[in-house]
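Removed: one protein chain of the complex. Kept in place: all other protein chains.
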Amino acid sequence: MNPTDLRGLLDQVGQGNLSPDEAVKRLRDLPFENLGHTRVDHHRTLRNGFPEVIYGEGKTADQVVEITRSLYGKNQTVIVTRTGEGQPEALREAFSGAVHHPEARMVVIGNSKPGAKVGCVAVLCGGTSDIPVAEEAAVAAEALGSRVERAFDVGIAGLPRLLAELDSLRQANVIIAVAGMEGALPSVVAGLVEAPVIAVPTSVGYGTSMSGLTALFAMLNSCADGLSVVNIDNGFGAGYQAHLINRMASKK
Amino acid sequence: MNPTDLRGLLDQVGQGNLSPDEAVKRLRDLPFENLGHTRVDHHRTLRNGFPEVIYGEGKTADQVVEITRSLYGKNQTVIVTRTGEGQPEALREAFSGAVHHPEARMVVIGNSKPGAKVGCVAVLCGGTSDIPVAEEAAVAAEALGSRVERAFDVGIAGLPRLLAELDSLRQANVIIAVAGMEGALPSVVAGLVEAPVIAVPTSVGYGTSMSGLTALFAMLNSCADGLSVVNIDNGFGAGYQAHLINRMASKK
Amino acid sequence: MNPTDLRGLLDQVGQGNLSPDEAVKRLRDLPFENLGHTRVDHHRTLRNGFPEVIYGEGKTADQVVEITRSLYGKNQTVIVTRTGEGQPEALREAFSGAVHHPEARMVVIGNSKPGAKVGCVAVLCGGTSDIPVAEEAAVAAEALGSRVERAFDVGIAGLPRLLAELDSLRQANVIIAVAGMEGALPSVVAGLVEAPVIAVPTSVGYGTSMSGLTALFAMLNSCADGLSVVNIDNGFGAGYQAHLINRMASKK
Amino acid sequence: MNPTDLRGLLDQVGQGNLSPDEAVKRLRDLPFENLGHTRVDHHRTLRNGFPEVIYGEGKTADQVVEITRSLYGKNQTVIVTRTGEGQPEALREAFSGAVHHPEARMVVIGNSKPGAKVGCVAVLCGGTSDIPVAEEAAVAAEALGSRVERAFDVGIAGLPRLLAELDSLRQANVIIAVAGMEGALPSVVAGLVEAPVIAVPTSVGYGTSMSGLTALFAMLNSCADGLSVVNIDNGFGAGYQAHLINRMASKK
Amino acid sequence: MNPTDLRGLLDQVGQGNLSPDEAVKRLRDLPFENLGHTRVDHHRTLRNGFPEVIYGEGKTADQVVEITRSLYGKNQTVIVTRTGEGQPEALREAFSGAVHHPEARMVVIGNSKPGAKVGCVAVLCGGTSDIPVAEEAAVAAEALGSRVERAFDVGIAGLPRLLAELDSLRQANVIIAVAGMEGALPSVVAGLVEAPVIAVPTSVGYGTSMSGLTALFAMLNSCADGLSVVNIDNGFGAGYQAHLINRMASKK
Amino acid sequence: MNPTDLRGLLDQVGQGNLSPDEAVKRLRDLPFENLGHTRVDHHRTLRNGFPEVIYGEGKTADQVVEITRSLYGKNQTVIVTRTGEGQPEALREAFSGAVHHPEARMVVIGNSKPGAKVGCVAVLCGGTSDIPVAEEAAVAAEALGSRVERAFDVGIAGLPRLLAELDSLRQANVIIAVAGMEGALPSVVAGLVEAPVIAVPTSVGYGTSMSGLTALFAMLNSCADGLSVVNIDNGFGAGYQAHLINRMASKK
Amino acid sequence: MNPTDLRGLLDQVGQGNLSPDEAVKRLRDLPFENLGHTRVDHHRTLRNGFPEVIYGEGKTADQVVEITRSLYGKNQTVIVTRTGEGQPEALREAFSGAVHHPEARMVVIGNSKPGAKVGCVAVLCGGTSDIPVAEEAAVAAEALGSRVERAFDVGIAGLPRLLAELDSLRQANVIIAVAGMEGALPSVVAGLVEAPVIAVPTSVGYGTSMSGLTALFAMLNSCADGLSVVNIDNGFGAGYQAHLINRMASKK
Partner (left out) sequence: MNPTDLRGLLDQVGQGNLSPDEAVKRLRDLPFENLGHTRVDHHRTLRNGFPEVIYGEGKTADQVVEITRSLYGKNQTVIVTRTGEGQPEALREAFSGAVHHPEARMVVIGNSKPGAKVGCVAVLCGGTSDIPVAEEAAVAAEALGSRVERAFDVGIAGLPRLLAELDSLRQANVIIAVAGMEGALPSVVAGLVEAPVIAVPTSVGYGTSMSGLTALFAMLNSCADGLSVVNIDNGFGAGYQAHLINRMASKK
């Protein structure tokens, strides 16, 4: 599907080094491995710059281990998110290098050496209850290779707590702002900094928080510029995109 | 319906000064005057402390003038809100003292002398487009007898604009904070002051502003305390309640 | 952030009594204490007139005790709302003065002497199922220093029950009206009294009660004036704002 | 489809008075007349006790006249609701007995002699803006043969206006209560009377009135018993059902 | 609140048989008895024609018994709906005549002799899962004094099942049609009969059934006339109103 | 109700072979058998081409066995969907030929011989979590008599996985595309094939997946043609309709 | 992208008949022609079995003519749906064979000879106001090559009108059932026939019709099997899929 690869294949066919039948077959077989319940996409590292991430929710511990094994065999870092019951234990038993981050509900397996992190991603959250989502974002960005600065419980009802972090926020290439309830934190932050802000609404709140929809909609309606938004409670998605941006900003 | 009055009536009946039949009749006739399309409630000043307000929308200019005349004949200040086409003109023609506030879409008729205002109600709004609703609140509170301080276009995306008003905000007995879009202004304000804050969501915004529902829900979910909320675009309701509070605070 | 304080600091700097570096540091350090998971805001009493309230839901008993200790050390009344499992017990063990209000799901710690209450806040509710929310409002206002009058199960389907309370309602500086289902109680009350009414929708009901949204929307759409609204089931928020208003009305 | 008729047909077939083919044909032809755009259902009077009603909205004046002619030829009273532009004029030109009720947006054609009305249907509405819907209900019930008592602008914000009507309300066999905004009128009424109440929400209001959904939901959630509800602004539907009930109550 | 009673009281006062003070007191004391958590409304039988119904959900078994005792002492039939855990047992222990209807989740206490039922209320439901709601309606109407005919599992996907009941349906004074999912049963029924139809949406279904909202909205939008609707799963409300109508139709 | 049958009955009546009374009775008795809680519709095979399907959810194991017995006695294949606790076991005990498909939550009883399947229905799904719904569709189509090809975990985030299945997809007479989250799979598929596509949204996802509404709405809004949609998680409905189409396409 | 074509191209490259560069270019250039605002997809006939359809809404008359010209030059039938102002006139001026269907808001250009239609698609609608959507479905199916039978105004409130069409409905290979308001028509139809039913909700109705959402949800929740649904008012989509099914059923 990748035009560049397609060109390469065609060149080989034209040079007689590859039969047309074989070429069609390769195009089919290359990208993934079919485990029955799941098609593991080994091609993704080339295509997207990072291996497929395993979403743990709704999978059995055995399925998660099997998929991890298929990916890990190719010598990559593997990330498992939203780990369900028994999954962290099963993964740690199967892979000696597996690290469990309970608050973030993630397991990371592979050679994520702390010293090698690049750039800076700042992760903020409004209240104590938003920490699990903020941790998911932070651990994700770290596992992918970014340096992360955390500042939790800096919600807008006590503005001085946030303003005291401004100096540090201004060092970051990208800021992840996590908030539930009225979801105003990313708007206030985006009005004070130059870096792009990725807003993460959380399902924290009750009544008209509408399980996070209010925070989501408020963030999308921000009167500040430079802000984009991910799904409710999607810390991983924010950490992933923040890393893509931070990595670019950190290349010389 | 008013127990006090009921007691009075019963006393008169018991003293033989009033026949039971007459008493029943009075209870019925006192409170309002039936214009056919509208029942004008003259009793309300006693019951609620302020005369009925005329909601202009959906009424003809003639109906509004007729209701105003019925109320005004009892020597009260009359307020007409959400004035529709032709209503301000008709009212100014019919009543020499009628003052039209076009931005607030209101007409006020009566003896609202500027010098006599009491206390202080602060009215803030986030952006230029919120001004009509903020003006409705401000004019309402003034017409009812409160002194009003306005600070418009102090939205949270440019926090310094708001912070510069803090000294002045802290003089107010009650603060009305009007905002559309993400609706975060009242939360930020309530986190910085001691006075009660009445939040007014506006229908300003697009997409996920949901015609003001997002601002409304965000305000109701505020992580700050001391805040209550009125209907979307209901500047009058905020001004009315703010006056009730300010009046109490201003009594010695 | 507080301009007055800022002025004070600047004066000291100008007088050579404070170095600029120290001034910046103080601005940062003054307002709060970082417990890791939570930033306790000691400055809030100066800024808002009352200490931060601890929202128990989603916190561990240990976290709640730790935050309470940090606040209580400064000699203030501490309020914990929406207490979760084990929290009341842990708090009562840690603080001898802790009083648990089980129906209101609150714990109050400190010198809230019953005799010292000021003014009058009336708390009404429509039905038996609304009592927990009404109690949360009542206990909050009492803990903050207001005298409270309760009248429960006075819903509009049996109007005489409400009308019998009118005399007593008219003594209050502010009325909190709590109702679920169709949420009409605050509208009926606001049409009969002069005081501001704070409406609290509850999630009581089924089907089209939409978990309290219908009561909320009905209250916001009230055809009566003088009414504002807080979030669904937010008894504390209503009690807090009612106290702010009652305190002002009770000052001589 | 009507078992009784089916039985009659089968009897005739069994007696040799009707051929099976003819029987099938009659079953098909009896019930309606196909005008191309509309199938006029002449059978309905037998089946439902009243002729089909013509919903004017979205039809041309010519179509409405054509359908009316088809129905009227069978000597029935014809009702046209939600009349659109030009329809009332066209109907009055085509049928000398056509009476136009502009506020109700209806045209009634036929022998609806005022003297012959039976029983009593009470029609209430909360505010001036609800009158068109209330009139639709009232005119419908009258056209179908019920006596109607109207009491408009008796909303709950001014309770005495409603209570003054109680004597008269208690004469009615069925009460139609029309209200927009918070939609509390039917609940208050149902708590005070013995007759069944048909509640009609209107789209009057703004913001959280949600185009009438809030009033609808509030009515469905009424804490009073004896109440059922029709669609938003569906005055006709309320008038129709009220007549069915009133007619039964009025039969000796 | 009852003008007739008011008149009676006033007459007595006017005749000197009652002091004004006593009159005010009576007006207050007559209607209800305050149990603390609940105000029992003894006056309701006079006002509404039937005693207050006890909604079991959210009450303790003890509260329910206490309220029942207060009502039952006045020699009335008492109905408890939505009985929660332990309530049926507690009621049957406390009142020898208590009858438990488990499918309907109701307990009826008093002299509801089967032979004395009047008129006819037909209760239909679309599917097996709708039976609990249909039973609630049927038991309610029976407890109040109506004769009830049941026809369950007659949904529109198998139209012949419904049509076979037509003869019997046409004997009823009022029809209760209960349906979940697409909620079309009441519309089809209302198109085939002359009697008023009370539609009850149920929360049966999944996905776009939206917990019953779809059935509710479909019923309110019925293209058939003569139909009104109660809240989702509100079998009792339908049975209550059906009885009011059937009773009127059955009076000679 | 079936005109053809009706005609046949009438012919017999006309020929004197059947009395009218008997004809009416047959019409009533033929279609279904009343088990009290359920009316089993034996006529359906004639009318719809396939026997009634038993929806297990909300029924007891005994009820399901009883209904199955009533249907199975007529020598048909019986399908039970959404089997609840204990139902599969009870059915397998009662019917030796019962086959349980746990992932699809279905039990199939009868002579569904694998060799006899006709045509081809392709069943795709986006992710591992969508498999239960996809299996429900696949097992349903197979039980009804269609040959089924499955391709699971071919979501659009890894397009090559889907494109590798194109050859095989193009053999199918009809394609069922199952997807949760953003629900884009059916749109992408419909843009690449000639066969009709039946889209099945699933409730897989979180936050703005809105329990499957987002996938549903996205599928209905597809910019590709040739696509129709069934309810959220309704695998059976898709399998049923796909079989109807495939059977027609497979007839010579 | 089409594996078959890809194979052909690769064969040619392997045989030296095509250079790799040229092959890549062809893959890119074949499928579409870039008009700047629109990419016309000529490849679609091969891929999907029918040319791209032009959606008129939001395009200028000139754009529509230009796209039509690009498609028509390849000798195909061209369909323009939802024609906006001036488009029908412009198309008829530019293409002599253009036929305008005003009720369906469509223009069809090409050789759609009436005699050549295959099979049978039945198109039903509930009421007069649903006709435009039903016509869009009917004209679409006809333009694509299907024979169409129409039966309009057969809504379920007058069931005999629908039942009289049963014989004719049973001739159809596929049935399109169009309905607004409560949207029950497709459910009733699907319960009576063997053919697959495509349901089309319309935005006809008011209040709780929710602009067609209620009909849509009701159709998706049908208690009848064999039914799938398209977007609100999407007559074209229904006609298109119906044709795909009818064509397969009509092939020998």
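When the chains are written out, they are named A, B, C, D, E, F and G in that same order, and each has its own residue count from 1.
The rule is short, and it goes like this: contacts are C-beta pairs under 8 Å (C-beta built on N, C-alpha and C of every residue); 3 or more make two chains touch, one makes a residue touch a chain.
Predicted, not measured: the structure shown is a model, and the values here were computed from it.
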**Request:** From the listed residues B:Ser146, B:Ser187, B:Thr208 or B:Ser228, report the one that touches the chain absent from this view.
**Result:** B:Thr208
**Message:** If I consider the whole complex, including the chain that's not displayed, which of A:Ser129, A:Ser146 or A:Asn173 touches that chain?
**Reply:** A:Asn173
**Fill in**
Of F:Asn173, F:Ser187 or F:Asn246, the residue that touches the missing chain is F:Ser187
**Residue numbers in subunit B that touch the chain omitted from display** = 128-129, 131, 152-154, 158-161, 163-164, 204, 206-208
**Message:** In the complete complex, the non-displayed chain touches which residues of subunit G?
**Reply:** 1, 27-28, 31-32, 37-39, 41, 43-44, 52, 57-59, 63, 201, 203, 211-213, 216, 231-234
**Request:** Kindly note down the residues of subunit A that lie in touch with the hidden chain.
**Result:** 1-4, 47-50, 53, 163, 166-167, 173, 191-196, 198, 216, 220-221, 225-232, 234, 236-238, 240-241, 244-245, 248-249, 251-252
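Just so it is clear, only the chains that are shown with their structure count from here on.
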**Message:** Along the graph of touching chains, what's the shortest path length in steps from subunit D to subunit G?
**Reply:** 1
**Message:** Can you tell me which pair among D-E, D-G or C-E shares over half of its residue-numbered contact pairs with B-C?
**Reply:** D-E
**Request:** Would you mind telling me which chain pair, C-D or B-D, is linked by more contacting C-beta pairs?
**Result:** C-D
**Item:** Distance from the mean Cα position of subunit F to that of subunit A, given in whole angstrom
**Value:** 38
**Request:** Mind checking the centre-to-centre distance between subunit B and subunit F? Centres are C-alpha means, answer in whole Å.
**Result:** 59
**Per-residue multi-chain contacts in subunit F, two or more chains** = 1, 3, 27, 163, 216, 231-232, 234
